[in-house]
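Below is one structure; the comments refer to it alone.
Note that one protein chain is taken out, while the other chains of the complex remain in position.
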Amino acid sequence: MTMRMMGMALGNNVALIVVAGCSSVIQGMGPKNSYGYPALNIAFAAGPAAASGMWRAFKQRNKDVTVVVWAGDGGTADIGFASLSGAAERNENFIYVCVDNEAYMNSGGQRSGSTPHGAVTPTTPEGKKENKKELLFLMLDHHVPYAATASVGYPHDLMDKLRRAKTIEGFRYLQVLTPDPYGWLFDPSRTAEVGKLAVQTCYWPLLEVVNGRVQVSNESLHCLRKETRRPLRDFLSVQGRYKRLNDQDYKELESYVDYTWDRILKLMRT
Amino acid sequence: MSLEYQVFPVSTPAEGAGGKTGNWRTVRPVVTDRCIGCNACFLWCPEGTIGVVGRKAKVYYEYCKGCGVCANVCPVKAIEMVMEQ
Partner (left out) sequence: MMKVMSGNEAVALAVKLARVGVVGIYPITPQTTIIEELAEMRARGELSADIVRVESEHSAMAVTLGAAVSGVRSFTATSSQGLLYMHEMVWWTSGSRAPLVMVVATRAVGAPWNIWNENTDFMSERDSGWIMAFASTPQEALDLTLQAFRISEDPRVFLPVMVGMDGFILSHTKTNVFIPSQEDVDNFIPPRRQPYVIDPETKESMGNIFPPIYYMKLRQSIHEAITNSEEVIKEVGREYNKISPLGDYGTLNVSYKLDDADYAVVTMGAWSLDAMEAVDKLRENGLNVGLYRVRYIRPWSEKEIRENLGDKRAILVVDRATSLGRGGPLYLELKSTLNIPIKGVVTGLGGVSVGKRDFYSLISRFVEEARYSEVGGVEWYYPGEVKEVELGTPRTAH
């Protein structure tokens, strides 16, 4: 569905690079596919580099095409990180969309670097011990002209960000929190709701950083003050993956949220 | 030399290349008169099988998998999920 939102926001002049992951499966079987976009499917760690070659090919051919890399959180935070970091540092001219469902959903939901503390996955049956990797902050340290987060819970915000990203030249990073009912263990019809709860409880900040200037999106403004944040429990309790969470873990996650927002506040001041 | 042996891993867009997901369904969404044509269901549907046609949402049942996302996101609760016969 994020794909459809992209269609509405970016128009037709788009070429996709799809990194191994769930999106490479849902396109269906060749020789047909269910995308409206031309897509180069490619191995896990190669997306950002292939996009670096592709946008240059369009430039050489004098064609105005927006190149978009579509990758999961595993491809972004783990195996593809070197390639992503290289392309960001070179300020390559494409949009990188990380569809973050916080695990390797394609191969059965195993933990990734983007899985949050406490989540039960097939490879962390006792709950993950480490915190989620801070991809947005990592991208900011590459001095990219555009970096933002979005949630599929707020499609209009997501589309606005894609539209803005399209107008900017250089490396653009957008990380979209995409609740996965089968990995996070909730009823599929509540996908939108879970995507909203992540934002309302301030677990997932909606941000937009243009040329280093940090802007907190409207949906997340209440998070700037601790008192106005919705309790994290409301987000965690609707998901089965946090069933192993004890009080200690809960505190850990709460302090993770505090830490994230302290860091955002600091960034806003500089 | 005939070039018949030259085949490539190329695919072209086709409706429902992901398979006829309509077969999975146990409940189906039915759009009622309350629909205001806001397109929220279109944005949300994971299969791309609902969208506003004219002023009102329409479901493409061949591929709709009956997940109920549309009913949940509709701001005016215009979609009812009814059991498949």
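Per-chain numbering from 1; labels A and B assigned in written order.
Here, a contact is a pair of C-beta atoms (placed from the backbone, for glycine too) under 8 Å apart; a residue touches a chain by one contact, two chains touch by 3 or more.
Everything numeric in this text was worked out from a predicted model, so none of it was measured.
Q: Considering the complete complex, which visible chains touch the unshown chain?
A: A, B
Q: Looking at the whole complex, which of A:S85, A:Q110 or A:N131 touches the chain that is not displayed?
A: Of these options, the touching residue for the absent chain is A:S85.
Q: Pick out which of A:F58, A:F137 or A:Y250 touches the chain that's been left out of the picture.
A: Residue touching the chain left out of view: A:F58.
Q: On subunit B, what residues meet the omitted chain?
A: Subunit B touches the missing chain through residues 1, 3, 5-13.
Q: Residues of subunit A in contact with the chain that isn't shown?
A: Spelled out for subunit A, the touching residues are 12-18, 24-25, 27-31, 33, 35-43, 45-54, 56-61, 63, 65, 82-83, 85-86, 89-90.
Just so it is clear, only the chains that are shown with their structure count from here on.
Q: How big is the gap, in whole Å, between where the Cα atoms of subunit A centre and where those of subunit B centre?
A: That gives a centre separation of 24 Å.
Q: For subunit A, which residues count as touching subunit B in their complex?
A: 1, 4-5, 8, 26-36, 155, 188-193
Q: So in the complex, the part of subunit B that touches subunit A is made up of which residues?
A: It is residues 9-19, 40, 42-46, 48, 67-69, 71-73 of subunit B that touch subunit A.
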